[in-house]
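As structure tokens, the structure follows; a few thoughts come after it.
Missing here: one protein chain of the complex. Every other protein chain is in place.
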Amino acid sequence: MTVSTTLRQELVALHAELVRYDLVAWTAGNVSARVPGEDLFAIKPSGVSYDDLTAESIVVCDLDGKLVEGDLSPSSDTAAHAYVYRAMPEVGGVVHTHSRYATAWAARGEAIPCVLTAMADEFGGEIPVGPFALIGNDDIGKGIVATLAGHRSPAVLMRNHGVFSIGADARSAVKAAVMCEDVARTVHLARAGGPLVPIAAEDIDALYDRYQNVYGQRRRSRS
Amino acid sequence: MTVSTTLRQELVALHAELVRYDLVAWTAGNVSARVPGEDLFAIKPSGVSYDDLTAESIVVCDLDGKLVEGDLSPSSDTAAHAYVYRAMPEVGGVVHTHSRYATAWAARGEAIPCVLTAMADEFGGEIPVGPFALIGNDDIGKGIVATLAGHRSPAVLMRNHGVFSIGADARSAVKAAVMCEDVARTVHLARAGGPLVPIAAEDIDALYDRYQNVYGQRRRSRS
Amino acid sequence: MTVSTTLRQELVALHAELVRYDLVAWTAGNVSARVPGEDLFAIKPSGVSYDDLTAESIVVCDLDGKLVEGDLSPSSDTAAHAYVYRAMPEVGGVVHTHSRYATAWAARGEAIPCVLTAMADEFGGEIPVGPFALIGNDDIGKGIVATLAGHRSPAVLMRNHGVFSIGADARSAVKAAVMCEDVARTVHLARAGGPLVPIAAEDIDALYDRYQNVYGQRRRSRS
Partner (left out) sequence: MTVSTTLRQELVALHAELVRYDLVAWTAGNVSARVPGEDLFAIKPSGVSYDDLTAESIVVCDLDGKLVEGDLSPSSDTAAHAYVYRAMPEVGGVVHTHSRYATAWAARGEAIPCVLTAMADEFGGEIPVGPFALIGNDDIGKGIVATLAGHRSPAVLMRNHGVFSIGADARSAVKAAVMCEDVARTVHLARAGGPLVPIAAEDIDALYDRYQNVYGQRRRSRS
């Protein structure tokens, strides 16, 4: 196999995190990881339940999204993952979900304003909205990349669709997906009760800089 | 037994999915499956908790809803299931729940508008509302069939009552019940925050056509 | 022991249902059961976590709420349970929770309107509000009894406080507590989205009569 069992097992474990954090219903969500040193990425097969996902069932595609290894069809979102890996060489992991609070913002085409220190830490500002795009070509991938290119945020709300998140590795992208839903929920609840208190831009900058450089056990770890 | 152990076990497992996705409280929800090649269907016994459900406790009815096999009384919703099987020969599975967000739309008698690509995929448009109907005769069944006959949607919100969903098999009907609650929740949350962005009708058509024909590992699999 | 191990074990299992249905935080909820043939009831000890609850730790009180058997202090809500058992001889079980959606209605002093067939089935109409009452004497018990005496509902929303529910046995009272929160949630969500559609009074009567007499495996079983 061109892809190590370790990376395959990590992908299975990261899909289980999507389930644990209640980000996915049925089979609607997927995680991929760039294969180190290769123009390849590993991704969930299409329509397979999270319970049935095994290291062996993970499929491998080239950066055009073409199946290279595996018995099953790759995720129907494979083209979007592939486009991100082609366009953003610093990205090592991509996650897609329809997590509910974040997707609710997406159904209004509305960015999530940065009113929580945890948002400043992880997203460095608002979580932006990407364009409406149909599945089946590179439109979704282009929308993700065009939106995230101009933002600190590792997550984008694709209009009327759901969330794509990126990271230096698949685990960081899953963390961004989890935190995106968490803050989408808190800010939704906050605004439902009355006007929000903004955080000053310079405070957001200070929080983002500190979190990206100091938090955790190693420099620049985001997990 | 006229019904295989496999089908009985699958029904027990599918009821567990209702619990896992938090679609049911106490005993308020049921799944049935048409028996292949027979004018029969298998269904949950009435008032039995999901923990206590076993393959042996599943009961079998004819298409008039009359008990044919089993020691327990069939679900109090059996007449509705039976009516659907009589009227819709292509249906192989029926699910009924009072899942909360979907039932909230039903309590207002309001269809769920199609503002999510996941809704276009699975439901091909809005999730429609069926009439108010009392239990005890064929009124609920008639309301389900009359509503779904004119829609792509495999789920109907019965007014002031709850959800009925159908599928080519019981697993597809359970998937429709799960996705119905998922989108009912997301659209509820979305609208609570402000105006929704509609999806163009031709985009809904394109998404529905693609999902029904391409998604998953086999053609027309919806699971 | 004056109280059978079976009844003690059932009480432990029923407290676990409160946890399973997410009706309680920390130690804030309790179930009691009248001891058959005795002027006694068994109840949760005060401040004990649900994880630590054992058959042996369940305490027994007389109908004045005085501890008769057990090493621990009885629930701080014991006086309210005792009053209900004294005043309502047909009651065999009492449950108290602060379940969130139901308590939200209680914090507004607002009854839950009957707009769901499941409410008509289980509650026979609205779920009523009882008076504000301080703990420490019979005021809570009197408020429960005065409110439920005029209603079909087995549950009452005590103002600014929480839910008390009753049943022919403890399991029925737990079912009423579970269904109370379930419909409190659905009706809350429904009304948040717009006007509710009422159910005609004669339809509520028909549904209630049928459910209380036909549903389940035995006549008048409500579990």
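Just so it is clear, A, B and C label the chains in written order, and each chain counts residues from 1 on its own.
As a convention for this text, a residue touches a chain if its C-beta (ideal position, glycine included) is under 8 Å from a C-beta of that chain, and two chains touch if they have at least 3 such contacts.
These numbers were taken from a predicted model, which means no experiment stands behind them.
Contacts of the undisplayed chain with the visible chains, over the whole complex, involve A, C.
Only one of C:R86, C:H151 or C:H188 touches the absent chain when the whole complex is considered: C:H188. Residue C:A104 is the one among C:L63, C:A104 or C:A206 that touches the chain not shown.
The chain not displayed touches chain C at residues 25-26, 28, 45-48, 72-73, 76, 98, 100-101, 103-105, 107-110, 132, 134-136, 159-162, 188, 191-192.
For chain A, the residues touching the chain absent from view are 21, 115-118, 175, 178-179, 182, 185-187, 189-190, 192-197, 199, 203, 206-207, 210, 214-217, 221, 223.
As a convention for this text, only the chains that are shown with their structure count from here on.
Chain contacts in this assembly form an open path, with each chain touching only its neighbours along a single line. Superposing chain A on chain B by their CA atoms means rotating through 90 degrees, a value rounded to the nearest 5.
If you average the CA atoms of chain A and of chain C, the two centres end up 44 Å from each other. Counting only residues that touch two or more partner chains, chain C has none.
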